[in-house]
Every structure is written in structure tokens, then in C-alpha cells.
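Every protein chain except one is present and positioned as in the full complex.
Labels run A, B, C and D following the written order; every chain starts at residue 1.
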Amino acid sequence: MAEELLVVSNLKKYYPITGGVLGGEVGVVKAVDDISFSVKKGETLGLVGESGCGKSTTGRALLRLIEPTAGEIRFDGVDVMNLKPDDMRKMRRDMQIVFQDPFASLNPRHNVERILEEPLIVHGIGTSAERKKKVAEMLEVVGLNSYHARRYPHQFSGGQRQRIGIARALMLKPKLIVADEPVSALDVSIQSQVLNLMQDLQKDMGLTYLFIAHDLSVVRHISNRVGVMYLGRIVELTTSSQLYSNPLHPYTQALMSAVPTPDPDVVRERVILEGDVPSPANPPGGCTFHTRCPRVKDKCRTVRPEFQEIEKNHFVACHLYNQA
Amino acid sequence: MAEVNVQSVPLKQTDEQIISPWREAWRTLRKNKLALVGMGIIVFFVLVAILAPLLAPYPYDVGDLKMKNQPPSEEHWFGTDYNGRDVLSRVIYGARISLWVGTFAVIGSVVVGTILGLLSGYYGRWVDTLISRIFDIMLAFPSILLAIAIVAILGPSLQNALLAIAVINIPTFGRLVRSRVLSLKEEEFVMAARAIGMKDSRILLQHILPNSMAPIIVTGTLGIATAIIEAAALGFLGLGAQAPEPEWGKMLSDSRQYIQKAPWTVIFPGLSIMLTVLGFNLIGDGLRDALDPRMKN
Amino acid sequence: MALLSYSIRRILMLIPVLLGMSIVVFSIIRAIPGDPALTILGEKASAQALADLREALGLNHPWYIQYFDYLKQIITGDLGVSLHSGASIAKEIGPYLAATAELTIFSMCFAIIIGVNAGIISAWKQNSWFDYIAMLIALIGVSMPIFWLGLMEQWLFAQELKWLPSVGRDNSRDPIQAITHFYIVDAMLAGRWDQFREVVEHLILPGIALGTIPMAIIARITRSSMLEVMRADYVRTARAKGMAQFGVVYKHALKNALIPVLTVIGLQTGLLLGGAVLTETIFGWPGVGRYIFTAIGNRDYPVIQSGILVIATIFVLINLLVDLLYAYIDPRIKYR
Amino acid sequence: PPTEPAKTEQPAQTPAPAPEPAKEGPKQLIVGRGGDSVGLDPIRETDGESFKVTENIYDTLVGYEEESTKVVPSLAEKWEVSPDGLTYTFTLRKGVKFHDGTDFNAEAVKWNFERWMDKSNPFHNQDGYYYYNDMFGGYKGDANHVIKSVEAVDPGTVKFTLNYPLAPFIQNLGMSPFAIASPTAVQAAGADGFTEKPVGTGPFKFKEWKRNDTITLEKNPDYWNAGYPKVDTLVFKAIPENTARLTALINGEIDLMDGLNPDDAEDVKANSELQLILRPSMNIGYIGFNVEKEPFNNQKVREAISHAINKPEIIEAFFAGLGQPAVNPMPPTLWGHNDSIKDREFNLDKAKQLLAEAGFPNGFKTQFWAMPVPRPYMPDGVKIAEAIQQDLKKIGVETEIVTMEWATYLEKTRIGEQTMFMLGWTGDNGDPDNFLATLLDKNNIDGNNNTRWANEEASQLMMKAKQASTQSEREQLYKQVQEIIFKDVPMVPLAHSTPALAARANVVDYKPHPKGSESLEKVDIK
């Protein structure tokens, strides 16, 4: 079994809600509510879920780009949560992030060279000439040309910008890359380009990915293992082939059935969920999915199901499997 | 814009293709006729101000009492005032004062406002609370009243008027910068800068400040327009420039009792204020269109 | 309920601001050089008389005692006594405020009616000649020094053409019986339409002088806000429903576009209250701006303090009103 | 005084149609002026704008003749002075009633004086009464207090006993602040409230006060001076801008205005619907030097500057000729003016030479404090300062004009912060002492002697003059004082201005008084 690069235990992130007569804190949004998982060296762990379920929050909390409310994060054996700010900054060489929005994640006032050079400058790597060379190399790696270096982000298409974002993350040769929906904003034909690029890079550079997406097919395609999130919790975590062939959690099942397939002949049994996702500010008690679950039982309404390993490498949080 | 195909149709690198955001804004601005008119007006007044000693046919502070309130004529294009001074010369020298006050008052408030705004927006917590409350309180006073009060404390003079105008405009810029910081802080590229391990101070100076420049410049330009009017208003109330300085507002106020007998002494300084202010407003409008990303698609 | 809680919160948020304002006002006044005792007694006073008066006025106490005395006073609604006239400020300021308020309201009505409609039509008929001319006028309007405009108006319409009266609020030969001190209202209460006309005539020149800048600003903001809103998806939805352009503009677009306009209206109303001092001086308007300005000249501490405080409070209240109006127009606000 | 064309008679011949043709019915007189009154309880007030109104509501025991300061009977029909100058017995006019219907009598006079003099009187103002304090040596119990007692001998007779003789006692009683108010009304309104609800015996009754706007008075039909007042309603309207006020007059919004810009005088004369009225002058506007400060502690410098001020041209330009160059710090219309002193001529060369002698061959830099507000004696301080500045530049004296708020200005010039400055004085009662001693006695440093000129000899002469018993003796002494002043040049007397007023042509019988305010009972509208 491969070595575990990242171990997350009981991670929580609650955002305060202010309001009321005095403008004080009147509640919390439980964006991430007690999740645990680990990522092995060299693998891709996918995180999938509907909008607002806490995927991005998880990704950012891991890197302490937002301070987690509670939990433990071990990265490469280091207790990330207890690092001092300065050590944390140094730590970031090894853990990078790629954002969803290729428009927003590049500073519009900096040219590509500057954007890519910046990580090196910050960590005091190389001389100016060396850095420039590295930038040129990296541009080639992500499929751009070095003559693009002097251009500004608005002079690139969405796919190209996403490549720049990836290049920036790679500049420091990190061990882990958190990819927060890197392809959601892209057209289908461009999406496949970027996915292929990421796969190639992983192979060449031995990268580890935490790949966040809401598109089940994309996640399944790129990931070794997939975690399904619902309302701030991971409800199922298993290998991607298991997930497709044997989804256990009713939510996963519904999600799979809802994905439209571009094949008119595929007739799947549809599970159309009723209603909307409840607000994370006011999540239902017990199992948070019980309000929409087609197989809800009394217990689900009151008791939060444990996140358990039902089969080897197959974790589920559902009372249906709890007796086992 | 971006080319069609990266792999198969490599394009040659030419300078033409590197369009920095500022260049882009300048291009847009150049196409804006009204903004060009505004720039023309301001360039004109700036030149007038710089070349005042060469352009002014007479000294601005010495006249001949026997020649008081003469209508415009060949010798005195804009006529003479109550002291027999040449109105044209005074208007010309007045350009110096108005541009000086407008520009420096705004620079003052921009500098102080930006610093406070950055501190307040980036550090949050009590710093933010304190600074924001002070801004709230300052903004709770109608600005001209506050300016009058400040000048009353410091004593009427051009410098003090400038100071007062700078002070009353601090919250405008402070709030602007603060809100920019707050929104930029959430932007992904700032998050990205933190993700590569950048220090807060560097983020503030390299990412947040440059990206706040556009609105600061726009608001600043429009602010100069306002500051010129405010300075003239203080001058008009006798709280700004002091005699015999040819400040336009003061000239208006001093000459207004002769408005029927010598309307030119009131019309020309007033027109000058209006034109200068109009010029800055036109440029400000143009800059907003050129720099404001919302208008850019 | 949400609206109520929102309102209460907004009102409570005023307290620190009001307190801060009172401190600012108080310290501004302490910092102003000049001796109120001398002001009262005038240029012919003897040294002894001045010293006695200073004592009597409590000007010898330490500043914090003076501040707390002052705070106690204003909380009980006592605005103090004018050093200059010896009258109670709370009583005295009423008619001044009414005069300024009447002028301000008149100006703002002028500014809003013309500004909003010009803005709407300009946005609707974007790039038409109306748009160009209206926006050019608006641009000149925002660049206009109001005191100059006031002088020019007075010169042209009162002195040269004699169309309108140049100063004051009413015809001194047939004065208004002041009840509310809003002369328009008073004239109507008296059922005197000839007086009503006179009052309106007196309002026109200062009203236009004061209203021009807000009018121009409102026209510009309305236009740009309308243009933005007209691009919004819901406007397209409305048109997709088959709605006529008029309904789209005046119903769907306007209500949304009004939100930033409202802010500007609130802000401008407050600014007019303070900025009226120039117009009031030129047009001999017995308003609160001139009252305070004169008081500064006279070192009439209590009047300056209370006057500025009253205006700032009104300003704050107007902004509060605007915020509450928002909540009324824009249902989303209540939840913020 | 400049001769006026026979404008006043013209309207009678030319039936100039006023914009508002004289209606049948109540006659209104609307007086436009620069500022509002401070209060209407005359004893409390010090400002001219208040007296302009109170003189129409109240009467004093004695009055002044039209256009002069000669004392004439008013509420007192006659009076007798005891030979030792310590007892004054007044016979009061009979049948006079206050506007509230109560009787005017000796008791009322006594009540008023007691209110004024006695600090413990419940209706005495806590801030004191400036004029009373000044004119009568303080209040009851003070060392120099003049009035020992006031007795109501019978309803028609009141007797004053003095602590020591005071020559101008009668003269003082005619001053506007010493007007007799209705005791009943004061008691009803309270000492503070009375200032807004004035009740006197005068030609007009108070009706309404809209602050900073108008004060409306109505005819007192029972006025003791039969046949007066002529108009039914008298309105004082505050219009701060001189130009706006004139416009209002031209447009017929008002009938009479004061504070006419001297520059506009010609236009008023030329307008057949208007008439120009001049107020006899009793003032002085001057350029003072703070003699305690460099370089003005040097007499030569002061003299040099006095040669560099072109009085005639300034008077022509800013007083529009409505004023005369001043030689001495008191107007020539007053007795005691030293006519034999010849003014220094305007001579820049001489000025330069004097400067060189003083040790400033290249001139110097200094501040020049200019008055921020127009006063009757100085229609436009800053503009005049600018004109003087131009001339001083020619002799190498660079001046920076300094202005500040009027109150600050007064305060700072009083404590001696100024260098060269500008101020003036309007006489209160027509006594030379009221000018010379007030402005230049060393005892008035920190008071109104803003030049801080402390000349032992002059001060002693002035003291002597105050106590001297005959006018000719006093006259001699004052002339001597003026010579000393002229020689030492603590100030450059600039002008005695003739304040200009304007009225619509149909206003008749308006006689402005030199002291700056007057009753308008005789004014009529034709």
C-alpha cells in the first residue's frame, strides 16, 4: 500500500452568520462538518458533490487558506494545523491549488511571466535569469509557447488561462495539488485537453491530486478514488470503479442516475430526488440527507450515521449499512 | 485578442500583441471624444498655469484705482476689477491656484485614505472597526459644513482650505479602498498569491493595491473636480485664498457687488471654474469607461 | 418582522455614530480660536466685563466637564442658549430649519422630477439627440459652482429681467402668517393662493441654484443605472413576456434602477442641508446654513455645536430613511 | 457734504409709477438692512441692528435732535440740574401709555433704572448690561457707580441723585439702550423672554419677528407725539448681500435700505424711482500700527507709511466719494476737532526717504490685518487693504493681507497680535472723549486702544479734559492731544465716511441720525 501523503481527520469549517438586532453572530454555516479522509502519494482523490456542499471549503481549509474551525491535517508527516504562519508559508511550496475560475485566479494586471515567476521570487529560488528560463520551460510543459510570457491574462482563452493556472501551481514542484473544479468553466472540447494535460503531468512529475468537481463523469474519469459530499459531509468514499458499479449510499445512487448520458439507448433506472438541498446554515438533524432520501427510516432523522468502512476501501455513512 | 490555435498556428511575437491593461484602457480612452475634449481643456489650463508669467499681460496684484471696473477692451480683454487690476491676468494666475489646490487636496486624501483603507480592509477587526467608525462619523457631516468648521479652526487661508478639503475627502477614498480590499481579498488571484506562500504585506502592495488603482484614479479625477469647486466655495465664503491672491472663487465673491456694473468680473472667473471642473469631470467619466472592468465585458 | 429587526438594527447602529458626532462637534468648537465673551459684548467691551462673562458662561471649566454637561443637555433635548441672541436654540432653530427644509425639499423635488425623468429618457433613447443634450446639460450641471449659478440667476432673472424676486421667502408687503414655518404650507393653511404663488416665486431662483447639481447627478446616475438594469436578464424576461417597452422601462427597469438613485438622493439631500449656506447667503434665505455660518463668525459655541449636530443628525436620519426605503423597494435587503 | 440734486422733490412733480402703486389702505414701510437684530430689549443690546428696531418701539427720557447729538425732550418734558450737579429732576410727559396699556410714570422710570443698576434685581440680566456699566460707572455698589438713587417724587416727577457729578449725564440718557420698558411686560415675559416680546412707549408696537428675516412693527395709535407715526406697518427685513438688497429696492420689494455700496450711489441717483440719502458722519476709519512691534515701534516707519497712503484716491474708489479724508482720530463735525493740523501729503519719495532714515532703505515685509466685514466706517476692508498694499509695494514694503473671522479679528487686535491693521469707530454720544480716549488712551490698552500707544502726556491731557468743567477748556486740551497724536502717528486716520442709504422716491421725511439708528416715526410714503 502506498504511503499516505495527506491525512485529514475530523476537519470542520463553520462560517459565522451575523445578523439580528445587534449584528452579532446568530448562527453558523456548517460548510464542512467533520470529515476525514486520506490521500496517498501519487493518486488522485476526487471529491464530488452539488453546489454548496463544501468542496471548495474543504480544499482551501486543507491548505489553511481559510482557517479550519477544528480538525487535524497531517501532510507528509507534518502537523499542518500547528504550523506558525511563517512555516506555513514555506510549507506551501509542497501544496498548491488550481482554481475553478480561470478569469478570476490570475491577476489581470500582471503578465504571464510575472505570474509564473512570482512563486519562485517569494521563495527566493534562483537568479532572475534562471527564473525566466524556468518560466519558459514551464510554459512549454503546459502546452503554451514561451513567447506568451509577456502577455496579459485577458489575451488568452479560458483553456489557456487554466493552463497558466496549472503552470503556476507547478512552478514550485509541489507534492500535492488541490484542483478546485479546474474544468467546470471550460467547454467540453477544452475540458478534455486540460484533463489530459493534468493526467500527463501527474505521470511525469509524480503529482498527487485532490480533484474537486461537481461533474461525476469527470471525477470518475480522472480519480483513483472518489469521495461524495453532501451538505458538508462525506457520505461515501471508494474507488472510482466501485462507485460506479456498486454505489451504496442512496444519495450516490440518485446522483449517478441523474447524470444524463449522451446515449439515447441507455435507459437507466431514474431516481429523481424530491426537493432541494437544505441550507447548510440550518442542516437537518440526524442524517442530513434524510429529507430527500427515498429509503429514509426513523433512525435517520435523529441519529447521525457513522462513516464506516463497509467493504474494503468502501466507506459509507448510512444507517442502511450500519447493522453490518 | 487571443489567437485561434496554439499548436498549429504559431503567431509571431510583436509588441503590438502585448496589451497591458493600462494600454488597453488608454486605447479606449483615446476613442472617447468627450474625454479628449476634457483632456484638451485640462491641458490648456495646465499650460496656462505653468506659463502664467509669460501669458499674463499685467501683474495680477497691482492695478490702477483710476481704471477700476473697466469693461473688456483691447488692453484688458476681460476688463478690469474693482482695484483696476486686469481680470485676464488674474484669471490666468488663478488657474495655478485652482489646479494646485484641486490636485494636492486630492493627492492628500488619496494617500491618507488609501493607507487607512488598506489597513482597515486587510487587517479587519478592531483596526477596521475604529477606522470605519471614524469614516462613518466624518461622512455623517455634510462635507462643506465640515470644511467650514475645519477652516474656522485653522484660520482662513489657502493652505488651510486645501487641508480642509483633503481631510473631508479622506473617507471617500478610505472607504473606496477598503471595499476594494475586502472584495479583492476574496478574489481567487489573491488566494492564489497566498497559496504560493506570499507574505501579506507583499500581497497588499503587489496584488491588492495595483488592482485598486483604477477606481482610485477615476474617483480621484472626479475628486479633483469636486475639490476645485469646494475650494472656490470656501474662497467665496472668505475662508480660502486671501487677498490679493487671484483665486477664482474669491474673485467671484469680491466682485459680486459689482455684478451689474461690471459683470465681466464675475462671469470670467465663474466660467473658468466651470470649465476646469468640466474638464476633470469629462476625463473622469472617460477613465471610468476605460478602466472600469464592468463596462468592458 | 425581518424589516422591523432590520430597522431596529439600523437605528441602533446610529448610536455610536451620533455619539461620535457629538464628540467631533464638541471638539471642533473647542478648537476654534476666538472668544465668545468678546463676541457677546462686542468691540466696545472692557476687559473686566469680558472676564466676568467668561466665568458666567462656564468657559473656564475643563473641557471634559464641558463635554459631559453638553451631552447631558442634548440628551434631554436642550440644545442650549445662543450666546448671541440669548434665545433658546431649540426654539430658535425651528424656523431656520423649516426655511432650509422647504428650500431643500423644493430643490430636491425639482432635481428628482427633472433628473430622474431625463435619466430615464436618456437611457431609453440612448444615443439620441435628447440623450446627448440632456447628458451634456447634466455634465455642465455637475461642474457648476452653485454660488456662481446663483449669482448669475439673480443677475439675469431678478436684476435684469425682473421676472422673479431676488431675495427672501415671501413678499414683505404681504407677509406669511407663519404657523408651520413651511411657507407653502402656511399659505395653503391660510387659503391664500396669491401668497402661495408668491412663495413659490421666491423659491424658484434659490431652488434652481441649489437643485442643479443634484439634478445633474441624479440624471446621470439614473441613466447609467437604467442602462445597466436594461441589460439585466429580468428585463429581457419582461420583454420576452410581450411587454411593451414603456412598461418594461417604467415598471421592471425603473424600480431596480432606483436603488442607486435613492442613495444619491439621500446623500444629496443631506449635502443640500449643509451646502445651502452658499445659496442662503446669496438669496437672503433665513435658513439654518446661514444661521450656523453666522454663528461661526460670532463664536456662538452653542449654536455652532447644536446647529451642526442637528444637521448631521438629520443627514444621518435621511440616510436611515433611504436605507429603510431600500428595504421597502428591494425585498432582498431585509435579509442582509 | 456732497450736494444732492433736487431728487427728493421730483417725485412730487413726476408721478413716477411705483411697481406697486400706492394702494389705498394701510401704509407699509419696509426697511432692508444687512443683518437681523440680536434682541429687542435695548438695555441688553450693543449692536446697531438691534437699536434700529428698538428705537421705534421705545422712547428714552431725553432724545437727540434730528441729525445731531443735541439733547431734546422726549419722555421727559423738561429737567432741572442742581448747581452742584448731583441732583437731576425730570418732569415727565403726561398721559403716556405703554403698548400694553399700562401707564408710563415716575414709578416705571424708577423700576427700569433699578432693574439696570441692581445686580440682585430679579429682572437684571445675568450677563450684565454693557452700556449701563460703561456709561454710569458700573452697578449699584461699585466704587464708581454714578447713580445713587432714583426717586419717584410724584407720578409726573422723577429725581436722580448722583454720587458725583458727571457732565455728560443728560447726554448719556438719550442713548438708545436707556429706553424705558414697560415694567409689567418685563415681569410678565421675564428678563430673557422680554427680548422677544418688547413693550415700550414708542411710535410702533412690536408684532412679529421671523429670525434672520423680518421684524414687523405696527403703528401705535396712541403715540404721545400726535400725528405720528405716519406709516401703519414698519418692517425690517434682513438681506445680507448689499447688491441683493439694492435689487430688492429697485424691484420695489423694500422701500428703504441702508448699507448701500458707495459704488452704487451714482446709480441710485440716476434712477428716478430712487433717492440717495446720506447719514451724517460721526466715525473714523483708520490704519493702526501696533507700536509695540517691530518695525512699527519706530515713528519714522509709521510716518513713512502715512505718506504712502493715497487717501483721496481710496476714498474716491471705495467710498465713491462718500467720505472725507481724515486727519485726526475724530470727525471734524464734533467740537474739539483740531482743524489747524494739515495732513501729510501722499508722497512716495518722501515715504521712501523716511524709511531709509528709519533704517529700512529696502523696505521690509509685514502683515497687514484687514477687516473681514464691512462697517459704516470701512465699507470694504480687504479691498482697501489691497489698494494700500499696491502702494506700499512701491516703497518696498511687502504686505501680506491677513483676515479672519470678525470676532477673532477683534479679539486678536485687542490683545496685540496684529502688526499693521485696520479698524474704526462710530461715536456713541458725540463727545471727543468717546473717540480720543477710547482709541488712544493708555488705560484703554487691551480695550479699544489697539495701537497699544501709551503716551503719558496725551493720557494726562485726556484725563484733565474729562474732569474739566467748561467745554472751551476741554476743547483746548483735546486739540493739544490731537497734535501729539499727529506727530507720533500711532495710526493713520483714513476717512470719515458718510454712510449711504437709498430709498424709493416716494419715501419722505427720512432723516438718518449720525449715531447710526433712529426712530422712523416721521417717515411717510407719498
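Following the convention adopted for this analysis, a contact is a pair of C-beta atoms (placed from the backbone, for glycine too) under 8 Å apart; a residue touches a chain by one contact, two chains touch by 3 or more.
By our rule, contacts and distances are computed from a predicted model.
A.B. asks: Considering only the chain that is not displayed, what protein name does its UniProt record carry among "ABC transporter ATP-binding protein", "Multisubunit sodium/proton antiporter, MrpC subunit", "Hydrogenase expression/formation protein HypE" or "Phosphoribosylformylglycinamidine synthase subunit PurQ"?
C.D. replies: Missing chain, UniProt protein name: "ABC transporter ATP-binding protein".
A.B. asks: Which residue from A:Glu3, A:Asp204 or A:Asp263 sits in contact with the chain not drawn here?
C.D. replies: A:Asp263
A.B. asks: Check each of A:Asn10, A:Asn82 or A:Asn196 against the chain that is not shown and name the one that touches it.
C.D. replies: A:Asn196
A.B. asks: Since one chain has been left out of the picture, which residues of chain C touch it in the full complex?
C.D. replies: So the residues of chain C touching the missing chain come out as 127, 231-244, 252, 255-256, 329-332, 335.
A.B. asks: On chain A, where is the contact patch with the chain that was removed from view?
C.D. replies: 50-51, 157, 159-160, 187-193, 195-196, 199, 214, 216-218, 220-222, 240-241, 244, 254-266, 270, 272-273, 276-277
We take it that only the chains that are shown with their structure count from here on.
A.B. asks: Name the chain whose C-alpha centroid is farthest from the C-alpha centroid of chain A.
C.D. replies: Looking at centroid distances, D is the chain farthest away.
A.B. asks: On chain A, where are the residues touching two or more other chains?
C.D. replies: none
A.B. asks: Give me the residue numbers in chain C that touch at least two other chains, ranges are fine.
C.D. replies: 33, 154, 159, 281, 296
A.B. asks: What does chain B use to touch chain A in their complex?
C.D. replies: Going through chain B, the ones touching chain A are 1-2, 6-7, 10, 12-13, 17-21, 24, 187-189, 191-199, 202, 207, 210-211, 293.
A.B. asks: Spell out the part of chain B that touches chain D in their complex, as residue ranges.
C.D. replies: 61-63, 65-66, 68, 82-84, 152, 155-156, 238, 242-244, 254, 256-261
A.B. asks: Once bound in the complex, which stretches of chain D touch chain B?
C.D. replies: Contacts found on chain D: 241-243, 261, 263-264, 267, 310, 313-314, 316-317, 370, 372, 382-383, 385-387, 389-390, 393, 401-405, 408.
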